[in-house]
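Only one protein chain is missing; all other protein chains are in place.
Labels run A and B following the written order; every chain starts at residue 1.
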Amino acid sequence: MQTWNYIEYGAWALSALFGLYIVVDWIRTDTTYSEDVLTSSREGELEAMTEEKRG
Amino acid sequence: MADTDIGSKTMDGMGPHGTKVGLLRVLGPAHVWALGVGIVLVGEYMGWNFAVGKGGAYAALIACWFAGILYTCVAMIDSEVTSTVAAAGGQYTQAKHIVGPLMAFNVGLYLVFAYTMLEAGNAITAGYLISVVAGMSGYEGVLDQRPFIILSILFLAWLNYRGVLATLTFNLVITAIAFVAIIVLFLSTSGILGGGIMQHKALMEGAAALPYGWIGILAAMHFGLWFYLGIEGTTQAAEEVRSPARSLPFGTLAGIMTLLIAATLTWYICTGVLPWEFLGDGVNGSVAPLFDTARLSGSDGLIWLLGIGTLFATLASANGCINDASRAWFSMGRDKYLPGWFGAVHPKYRTPYRSIIFLVPIALIFALGAPLDQVITFSILSGLLGYTFMPLNIIMFRRKWPLDSIKRGYEHPFHPLPAIVLLALCAITFFAVFLGYGTQLVAMIGFYIVVSLWFHFWRYRFVSRGAQFTMPWPKPKGY
Partner (left out) sequence: MAHYTPPHQGKLGQLIDVIVLVVLTLGALFVPLKLGMSGAAKVIAAPIENPTWEALGQSPVQAAQYEALGYTPASAHDLILARFDYSFTMGGLIAMIVVIVLYYVLMLKFSETEYRDVIAEKFDRK
């Protein structure tokens, strides 16, 4: 049956599409923003915030 | 750092520590439930039946309930610690604050391995399922499963990349459907609604009762974990939940209750219809036992429902695994336990995008290159090492910070009984793994010893000492 062969190709194509989207967006993000901004996340923010509000 | 503004509208998520882009706090308790149960529920659709092969149907039920006790302890202990340590990374962050950096590094790796391997196992199952559907629809050639394996991983990676709220809302919907499918199958085959097809007595009598004797029950513990493996992953969402101290214990404990019901029903349905030798061989026999049971029910509606349920369960699980593994990898990068490059957050989607991307090829290597039972064993072993850490963790937590020193969102009862029970059950499971997969066990621990030395003598120099302790806790007792 031919249908399943087309579905196979469809799956390959969709995989490539999702992969491409991720890679393109990744490169765009990395070139648009500085490394400082991207890796600025720190652990325990909520805790520190409630602490500072209290004190 | 003093120029940051907590209430800033323009830079949401900005905190006093200099965070310019952080993870987004958008999740509620239902998402926590969906994350926990979503990862695990696939365990009822495939994989748990290896326990039947290891010791027969009764052994699988005993293993199911003992593993249930093990995971109830895990859920209680985890809920207590997590209700105070609310950060992405879950057990990794707990270990860092309570036991020490090297333990934290190991725990982080356990998490990433357990979830990435599970993700690979899910993709393998999804690919298999589609080939079965192709066969049932009259396709005569051999379907290439690879594009479907790759597609499921890439689609879910894309979903995770685009944001956590959509990811876990999607999980909530498909997990609920998969859970309802089990209930419907139970109601329609057990004789509660219409005629039942259960034949437990005839299928489990004589030599089929306990084919390996008592040692089979011990051996079954190995795959008994599979009924629940991954429920501890709820803690990874800690940094993205709106009120972690309340939602995490609630979502986790509701999750373990859901799973205890689903696991027992699954055992009941499948052992009542499928002979144990077929059921217990998850490679050549019953790859998807609930689906096979539906096939024998003779109802097209049930076949479709359970087929969809199986597919949804594998997707929900892989989805949750990508979420959890990337959170753990991300938090290790953020602390420089791993290269700091991984500690990045996407400025628009607010996800740990580099960690998500990095783990895609790793998952693909295992999904395309290793057999299912081996992949499952790697996942179980990493999980098991993590569960062995938990009792040590809670005992040290209660000793360093007694109940009156910090307020907990949830306090687990009967301490230290759950810790001791958990440790004992872990020891039994180690023995069970040793019976079948001793070489992997030793290879795995050898690996962790080597990377531990690598971390202690090389990698740890890049980590700030005091700054990695981020919880606003008093000084621990005894230091």
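FYI, a contact is a pair of C-beta atoms (placed from the backbone, for glycine too) under 8 Å apart; a residue touches a chain by one contact, two chains touch by 3 or more.
Since we're looking at a predicted model, the values are computed, not measured.
K.L.:
Among the chains present in the display, which ones are touched by the chain that isn't there?
P.N.:
Even though it is not drawn, that chain still touches B.
K.L.:
Which residue, B:Gly163, B:Pro275 or B:Pro347, contacts the hidden chain when the whole complex is considered?
P.N.:
Here the residue in touch with the unshown chain is B:Pro275.
K.L.:
Tell me which of B:Trp65, B:Tyr139, B:Tyr268 or B:Trp341 is the one touching the absent chain.
P.N.:
Considering all chains, including the one not shown, the answer is B:Trp341.
K.L.:
Would you mind spotting which of B:Val26, B:Val132, B:Val173 or B:Ala208 touches the chain that isn't drawn?
P.N.:
Of these options, the touching residue for the absent chain is B:Ala208.
K.L.:
Which chain B residues touch the hidden chain?
P.N.:
Given the touch definition above, chain B has residues 53-54, 99-104, 106, 113, 199, 202-203, 205-208, 211-212, 215-216, 219, 273-275, 277-278, 281, 284-285, 292, 295-296, 336, 338-341, 358, 362, 365-366, 369-370, 373-374, 377-378, 388, 392, 430-431, 434-452, 454, 456, 459-469, 475-476, 479 touching the missing chain.
Criterion: only the chains that are shown with their structure count from here on.
K.L.:
List the centre-to-centre spacing of chain A and chain B in whole Å, with centres computed as mean CA coordinates.
P.N.:
21
K.L.:
Any idea which chain B residues touch chain A in the complex?
P.N.:
6, 15-23, 25, 86-89, 93, 134, 137-141, 143-144, 147-148, 150-151, 154-155, 157-158, 161, 239, 244, 331, 334-335, 340-341, 343-348, 353-354, 357, 360, 468, 470-472
K.L.:
Inside the complex, what are the residues of chain A that reach chain B?
P.N.:
1, 3-5, 7-9, 11-12, 14-15, 18-19, 21-23, 25-26, 29, 33, 35-53
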